[in-house]
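All protein chains but one are shown at their positions in the complex.
Coming up: subunit A.
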Amino acid sequence: MAPAPVAVSPLIKFGRYSALLLGIAYGSRHHKTLQKKEDVILARKEKMKAEEEKKKAAAQESKSEGSIFD
C-alpha cells in the first residue's frame, strides 16, 4: 500500500499558510508602490512632451507668420 500521509505539525501548517498570505500581501503592495512611482514619472514625461509640442507649434507659427518677400 502507498505510504501513509504524514500528520504535519500544526505549527508548520500555521507557518506555511501565514507565509503564503504574507507573500500575497507583500507582492500586491510592492506592485502598487512601484506602479505609483512609475505613474509619477509617466505624468512628468507627458507634461514635458505637451510643453515641447506647444513650443514647436509656437515656433512654426512664428516662422511662417510673415516673410520679407510679401
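Throughout what follows, a residue touches a chain if its C-beta (ideal position, glycine included) is under 8 Å from a C-beta of that chain, and two chains touch if they have at least 3 such contacts; residues count from 1.
Rule of thumb we're sticking to: contacts and distances are computed from a predicted model.
Asks: Given that one chain of this complex has been left out, which of "Trafficking protein particle complex subunit 5", "ATP synthase subunit g, mitochondrial", "TBC1 domain family member 15" or "Cytoplasmic tRNA 2-thiolation protein 2" is its protein name according to UniProt?
Replies: This omitted chain is identified in its UniProt record as "ATP synthase subunit g, mitochondrial".
Asks: Give me the subunit A residues in contact with the hidden chain, please.
Replies: 2, 5-17, 19-31, 34-35, 38, 41-42, 45
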